[in-house]
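Of the protein chains in this complex, one is absent; all others appear in place.
Up next, chain A:
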Amino acid sequence: MIKFDAVNKRFPNGTTAVHDLTLEMPEGGITVLVGSSGCGKTTTLRMINRMVDPTSGTIRLGGKDVLEQDAAELRRGIGYVIQQSGLFPHRTVLDNIATVPLLLGWGRKKARARAAELLETVGLTAEAGKRYPHQLSGGQQQRVGVARALAADPPVLLMDEPFGAVDPVVRTQLQDELIRLQRELNKTIAFVTHDIDEAVRLGDRIAVFRTGGHLVQCAAPAELLARPADDFVADFLGAERELKLLSLTTLAEVPLQRATTVREDAPAPPAGSGPLLVVSARNEPLGWLDPSGTDAAPLTPVRPLRDTDTLLAALNESIASPAGLIARVDADGVLTGVTSREAIHEHAGRRHQEAARAAVSLTEATALSKTPGGTV
């Protein structure tokens, strides 16, 4: 666990980068630090591995004060990924990844073997290991950056806008990979970004910073979206924050209805019976049939959703579907039923209220704990 206690950082030129910060980053979770530029989020991150030392206050990593440790040794025990990857241009990809193991004195052979293993972990080919960083794409370089940070298997990873310099498609891929990796590795990750969508996607907790190094709110994404602490946070989350909340909830709990289906090889049904879902012999949804149209009318395409898909995806699909119905399937793609737009809406509204209520009770609990002797 990473714990900030009344940490301040003032630079010699008089600017305050971080102001009276008290914050806990739970073990095995991703804590995202967000805020506009100059809000102290990067400085906060860099104080964890002593790239910057605080002016006052203490930072504990696994219970130990970081200032009492040798800076270089501390850093070898913490993975560090930066924007533009910061790879060594004169070393091959494999040797870049082997940096920390070599610094720890593993010996060249063992360090290279570990590096080769990590190439695969981050989704690169063994052949890429022999290349130089400038021969890779931006996304690949970022993967190498992550592999380098993971090389000595540190319990903590610091990521400073690691996906800031790649295009949106690659960024989404890298985010997915990070989520996948994190499921396997369970690292304690501190992640800096200015992209609120990235924060919502990746964060177990999100800490929102305001200019001048003030922490405004630190909460789980759902709580943050449902109950922003003030107008600043609300503005930062943007006008679509309720929709972002939908992206955090899956379809699993939304009730299923029986679907009216017709087999693709069956004769056309009589007109006027409403939209029908055409399914294959294996009961896989193929498309919507509107019987009011002519025989030759093409099927309206269907994008079947699983229980693991988000409410946002469901809402999106229901808008496109002719009767406002979404087709739902199991892991094998076999139809399990349909859900109406109304049911999705209702569930979304309920989820929002729940998240808001949870946030309120949590705030009250903290308020009570801070005023001893307070009455309810």
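The rule is short, and it goes like this: a contact is a pair of C-beta atoms (placed from the backbone, for glycine too) under 8 Å apart; a residue touches a chain by one contact, two chains touch by 3 or more; residues count from 1.
Note that contacts and distances are computed from a predicted model.
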#### Entry: Candidate names "DsrE family protein", "Copper-binding protein MbnP-like domain-containing protein", "Protein translocase subunit SecD" or "ABC transporter permease"; UniProt protein name, chain not shown
"ABC transporter permease"
### Touch criterion as defined above, residue of A:106, A:132 or A:232 at the omitted chain
A:132
#### Entry: Which of A:43, A:99 or A:188 contacts the chain that the document leaves out
A:99
### Task
Using the definition of touch stated at the top, determine which of A:51, A:299 or A:334 touches the missing chain.
A:51
### Query
Which residue, A:9, A:76, A:171 or A:328, contacts the hidden chain when the whole complex is considered?
A:76
### Query
So that we can see where the missing chain sits, which residues of chain A does it touch?
49, 51, 72-77, 80, 82, 84-90, 99-100, 103, 132, 134, 148
